[in-house]
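A single protein chain has been removed from this complex, and every other one stays in its place.
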Amino acid sequence: MDLTKGQPYLAIPGPSVMPEAVLRAMHRGAPNIYEGELIDLTYGVLSDLKIVAGTVHNAAIYIGNGHAAWEAALSNVLSPGDKVLVPAAGAFGHGWSEMAAGLGAQCDVLDFGRRAPIAAEVVAEALRNDPTHEIKAVLAVHVDTSTSAKSDIAALRSALDATGHPALLMVDCIASFGCDRFEMDRWGVDVMVAACQKGLMVPPGVAFVFFNEQAAKRRSEIERVSRYWDWQPRANPELYYQLFCGTAPTHHIYGLRVALDMILAEGLNNVWLRHETLAKAIWAAVEVWSSEGPLELNIADPDARSHAVTSLRVGKEHGTRLRRWCQDQAGLTLGIGLGMATEEDPNSDGFFRFGHMGHVNAQMIMGLLATVQSGLIALDIPHGSGAIEAAARVIAAR
Amino acid sequence: MDLTKGQPYLAIPGPSVMPEAVLRAMHRGAPNIYEGELIDLTYGVLSDLKIVAGTVHNAAIYIGNGHAAWEAALSNVLSPGDKVLVPAAGAFGHGWSEMAAGLGAQCDVLDFGRRAPIAAEVVAEALRNDPTHEIKAVLAVHVDTSTSAKSDIAALRSALDATGHPALLMVDCIASFGCDRFEMDRWGVDVMVAACQKGLMVPPGVAFVFFNEQAAKRRSEIERVSRYWDWQPRANPELYYQLFCGTAPTHHIYGLRVALDMILAEGLNNVWLRHETLAKAIWAAVEVWSSEGPLELNIADPDARSHAVTSLRVGKEHGTRLRRWCQDQAGLTLGIGLGMATEEDPNSDGFFRFGHMGHVNAQMIMGLLATVQSGLIALDIPHGSGAIEAAARVIAAR
Amino acid sequence: MDLTKGQPYLAIPGPSVMPEAVLRAMHRGAPNIYEGELIDLTYGVLSDLKIVAGTVHNAAIYIGNGHAAWEAALSNVLSPGDKVLVPAAGAFGHGWSEMAAGLGAQCDVLDFGRRAPIAAEVVAEALRNDPTHEIKAVLAVHVDTSTSAKSDIAALRSALDATGHPALLMVDCIASFGCDRFEMDRWGVDVMVAACQKGLMVPPGVAFVFFNEQAAKRRSEIERVSRYWDWQPRANPELYYQLFCGTAPTHHIYGLRVALDMILAEGLNNVWLRHETLAKAIWAAVEVWSSEGPLELNIADPDARSHAVTSLRVGKEHGTRLRRWCQDQAGLTLGIGLGMATEEDPNSDGFFRFGHMGHVNAQMIMGLLATVQSGLIALDIPHGSGAIEAAARVIAAR
Partner (left out) sequence: MDLTKGQPYLAIPGPSVMPEAVLRAMHRGAPNIYEGELIDLTYGVLSDLKIVAGTVHNAAIYIGNGHAAWEAALSNVLSPGDKVLVPAAGAFGHGWSEMAAGLGAQCDVLDFGRRAPIAAEVVAEALRNDPTHEIKAVLAVHVDTSTSAKSDIAALRSALDATGHPALLMVDCIASFGCDRFEMDRWGVDVMVAACQKGLMVPPGVAFVFFNEQAAKRRSEIERVSRYWDWQPRANPELYYQLFCGTAPTHHIYGLRVALDMILAEGLNNVWLRHETLAKAIWAAVEVWSSEGPLELNIADPDARSHAVTSLRVGKEHGTRLRRWCQDQAGLTLGIGLGMATEEDPNSDGFFRFGHMGHVNAQMIMGLLATVQSGLIALDIPHGSGAIEAAARVIAAR
């Protein structure tokens, strides 16, 4: 029997569920890209993106994905041969490092494994060991989408400050932007990258780089920044087309406008709180399931868990099977395990992830959990009972 | 805190959740209504509607809602002064009777209360008490959307047959069409009415009347049928515009085409089975909640329960409150209680309904139930524990 | 070669071109139909419809098409056997008469042929010949979509008033609503019917009946009005569902809301003026073509021409051919000739129509005309030259 014929629910860690209103706004003929309403609309979007980022400094929008934002940000502050320090708490830390290497940087990776966030003190120690300031930047992923580890960026900043080292602090907020609390200026982040298809609820296609004056200064010292990646004209355009180094992503701008309106209407703090509460409901359920069986949260420390993506471990024989069951029997698509491969589990079959970013409410998360509950029963995976009630208590208590 | 900012879920007994593909098909410029693709498309829709109805006889589409279909069907077989017998198992039985009265018919209502289906034998008895065959038709609602009582139409036919009475059997399948098993020809139904916004998953606006040769013959004996309601040219048009007595409902036809494609691709039997399984999951959860508290299913006998709508009783102080909680705190909209008013509960505040018709899958239903679970906890409404796991076992067992 | 692969342009006299914003508004999940935003939205639509109709009296919305509105209006003021006077200036006059006959009315048709509007004095004369006031209503079509004749309703009212006859004046504005100036109250119209798919720019599916107190009084004297057609609860509902006698046409209400917003933002007078100017551009072009060939406007008197639809005559061998050429070679769909059949031209092949109602601007109309220009050349149909420049002068002169 097939019980999937209804609204599909894509609960992967991006792209996320797009609001009706966003998709609706994008269903339109193209506007003029030289005159007319698009111009003001775009400047408004740029300005509101900064509010979400928590910065009064600079924002650049790139047509591109998260990897494009990675490369864009790096291209503005690194020259070939420069050294970067990359504390990695999952696959995306390593990924960013590889992008830097692709630009000719020397990358020192501090690997914090797959179950823990970045330890600020270890990073600081590495900087202290660089008295000649060869390290030009520290690349830190706020929430690593693979492990769902969330690192304490404010603490990292403090640790760096304590060393007196001038390396820039560059942060990847791709998985946390518009989901987990992040305050660029207050936390002292120099460069931040994000993208539109997660907390921002817009189809993939545009990405963002935010940078402060410290980073802008570094940019001015770089010998050469390629035209497409150059953030300077994008952030301070004299002509509209410079905002995008060419043709504007017209439809995405309409989508972003609606998404930002929704976020600002709800209130950024409320958005963060909603994600936090829903994440806690998820944790409550998983902890009950974990009490009598193989399923467990990848990150033990609640303070180090993302509010937007949750990585789970359940054992090689169960992970992919459970994920497939939810999709093929119930209409719920969960995220695959990523970056968790080992010799015994080369395809990360023991892992899967919940995406709960952006346009998510209580009934969706409760549906996700209750569907997984069904799958655990269907596949006879041992688990503690009462998980949904535990999650319901979190929802009920708010 | 507001946990509603995500995909809203409308779980009322119609309109139902519309598939993306249906809405997409309706998002288009109007087609020519005199020539071109619309013509064949419409005849195909008409033909496939008959498959869903289980008839090889006649189908007429009306621009209108369910009430329009009620009046249309009656207008073709009744003249003012004619008598009809209306066994009612809920508000919609009474409603259809009032439509008949509005056309000048004399209506004998057999009231089966609010918690039971039509008792075929009682109807038969009434016919036996009509030796002069003044009763021209029996109007039976298959599933009464107010009580969620489902009546056994095949049994009703047998009982009528046993009396030898020539009254037409007219059945309202508005809430069951494309959800609960219904076989017009095999069950001996003469006239059947349905609409598009429930099991057929299309925005409200068109309704259907199916009729067999017996009913067509009655139509030919009627002195006058108004032009708009006349089913004859609609079912057997010489010119395209006769199908709709004027301008075609162009966009609805595109929507119906997609919806019927989805139903036929899944297989009508599978559609019915899906609704049955999901209904059983709901019942399983409610039965657990009922074990220790005021919440209960309105219909005790499982055989008399709809697979597409479930009416619940929870006590005047809880019903509306629980419904509002689900909507205002979790993004789930449930149906209001309808036709359940009493002196003590003049606004039916002790009642609410789940709609689970059409485009529904396991993850949606599990989300609905787990959200109600949250509400029961939040509002401190006593209830048995383990409800979601009971529902999950039904889903898991299929 | 195929030059049609681009934006198709449907220039038939309804359904008309739907604005992007209207279709976008209708692309959404269904709302609750018992509570929430839909309720206020609907009352606002009802109220704004009256502004477009030019009445402060009553409005009823029906799920249905124009024929439904015809039958609805008649059902509220006629009883079987009542007599109506129907001055007809085209096929739709006759059509409305047939709907009345279908309800049991006796219809006296005054046929004004196919090339002229209603002559008010002739109607008045007929009323004077009815000293016993058997005629209960005069049914006049404002713009007959078949002939594109527009009748002077204010003059008709004056002529009727002069007779002292109490017959209601009922007017069909289906083709003129939101296009041609119409002022229900100021002109003394008792009942007016319209629909959504022409000047109102919304996909077919809802229709409107407006009525004043005189008509309401008549309604109260009628023995029986069927429930679905009864305008009383629709216009003065105690409960929301009475507005539509059952389930609301949810998506159409969202579409109407946007369409009415567009009309009111432009200003009703400006909407009328736009239609008038565009019509004059069309006439200017056709008059040039007519100067040397068979093509001509069906209605000679400019004052009797619709501003929303234009019927043309070109000779049996040319009409359908030209229409097909425009569609199959250029992507422009024109309206077929309707109600123009004669013995020599049984399929009205010598006729075609331009629809220019609702969402039409100068570039669309100029494209329509320039495409027809191409067709005249391609098919070697004799015609005067300079037509497009003549039309352009009208556009340029505004």
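Should a chain be cited, it is by its letter among A, B and C, assigned in written order, with residues numbered from 1 in that chain.
Heads up, the rule we're going with is that contacts are C-beta pairs under 8 Å (C-beta built on N, C-alpha and C of every residue); 3 or more make two chains touch, one makes a residue touch a chain.
As the structure is a prediction and not an experimental result, all values here were calculated from the model.
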item	value
Sole residue of C:125, C:266 or C:292 that reaches the chain not shown, by the stated touch rule	C:266
Touching residue (missing chain; options A:2, A:48, A:71 or A:349)	A:71
Chain C residues touching the omitted chain (full complex)	1-9, 17, 19-20, 27, 262, 266, 270-271, 273-274, 277-278, 326, 329-332, 359-364, 366-371, 373-378, 385-386, 388-389, 391-393, 395-398
Contacts of chain A with the absent chain, listed as residue ranges	8, 10, 12, 14-18, 23-24, 26-36, 63-68, 70-71, 75, 80, 98-99, 102-104, 195, 197, 203-206, 224-228, 230, 244-252, 333, 335-336
Residues belonging to chain B that touch the chain removed from view	20, 24-25, 27-29
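What we mean here is this: only the chains that are shown with their structure count from here on.
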item	value
Copies chain B and chain A - interface residue numbers shared by over half, same or different	same
By mean Cα position, the chain sitting nearest the middle	B
Identity of the chain that, by mean CA position, is farthest from chain B	A
CA centroid of chain B to CA centroid of chain C, Å	35
Separation of mean Cα positions, chain C and chain A [Å, integer]	55
For chain B, residues that touch 2 or more chains besides their own	8, 17, 27
